[in-house]
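Up next, chain A:
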Amino acid sequence: MTNEEIKEYITTLAPAATYDETGEWLNILVTAEELQPLMLALRNGKMQMNYLFCLTCVDFKTHLTMVYHLSATTHRQSIVIKANLNREQPVIETVCDIWRTAEFLEREVFEMFGVHFTNHPDLRKLILEDDFKGYPLRKDFEDPINMIKL
Partner candidate 1 sequence: MFSLEGITTNVQDWLLMKFNPTMALAIECVIVILLSISLFAILGLVLVLMERKVAAHIQIRLGPNRVGPGGMFQTVADTLKLIMKEGLTPDKADKFLFNLAPFVVMMVGMLLLAPIAFAKNFQIWDINIGVLYISSVSSLSVIGILMAGWASNNKYSLLGAMRSGAQIVSYELSAGFAVLTIVVLTGSLQISEIINAQQNGWWIFKGHIPAVIAFVLYIIAVTAETNRAPFDLAEAESELTAGFHTEYSGMRFALFFLAEYINIFIVCAIGATLFFGGWMPLHIGNWEAFNHLMDYIPSSVWFMGKTFFLIFLIMWFRWTFPRLRVDQLLNLEWKYLLPISLFNLLLVAVITILGWHF
Partner candidate 2 sequence: MYNQTEIIKDTSELGADGELVINMGPQHPATHGVLHLVVTLNGETIKKIEPHLGYIHRSIEKMCESLTYRQFIYVTSRMDYLSSHINNLGCALLVEKGMQIEVPDRAKYVRVILSELTRIASHELWLGAMAMDLGAFTPFFYAFREREMITDIMEDTCGARLTMNYIVPGGLMYDLHPDFQKKVKAFITQFKSKVTEYEDLVTNNVIFQSRTKGVGILSAEDAISYGCTGPVARASGVSCDIRKIYPYEVYDKVQFDEVLETAGDSFARYMVRVKEMNQSIRIIEQLIDNIPEGDFVGKTKNVLKLPKGEFYTRVETARGEFGVYVVSEGGTTPHRIKFRSPGFSNLSVLNHISVGSKIGDLMASMGTLDLVIPDIDR
């Protein structure tokens, strides 16, 4: 599929999506609400995006951006789906019922960025200790004890 076809296809699924083709792959920015249905369609629809190879979050100081790198083991085409989140109340629906790998990755994003994933089966801290305060990978995180400024 060419980028144009993908754009067309995705516009039918998520009309509010915006596109960015400057990078290596097609970047698709959608709203947090329409992300989960879009993902479900990408996985089970004609794109057959069965391989989620990277799930992460980026703190842009004004907002958080969830970044999903998708690929398919059949046609090897990769796309990037993004969703901007409110920094104070970041909530997004989980995709771990679509790709099982997302379960651990979302738990990591949850503790590192404080993004809350609704419908996640087991949203607990994975790496940090349970009583850890703050979200370490956010830009405004300060830890005077454990972080040494050079």
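In the analysis below, contacts are C-beta pairs under 8 Å (C-beta built on N, C-alpha and C of every residue); 3 or more make two chains touch, one makes a residue touch a chain; residues count from 1.
Regarding candidate selection, all candidates are chains of the complex that A comes from, given by their letters.
Everything quoted here is computed from the prediction, not taken from an experiment.
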Complex member in contact with chain A (any copy), out of 1 or 2: 2
Touching residues on chain A, where the partner in the complex is candidate 2: 22-25, 27, 50-54, 56, 58-59, 67, 69, 73, 76, 80, 99-101, 103-105, 108, 126-129, 136-137, 141, 150
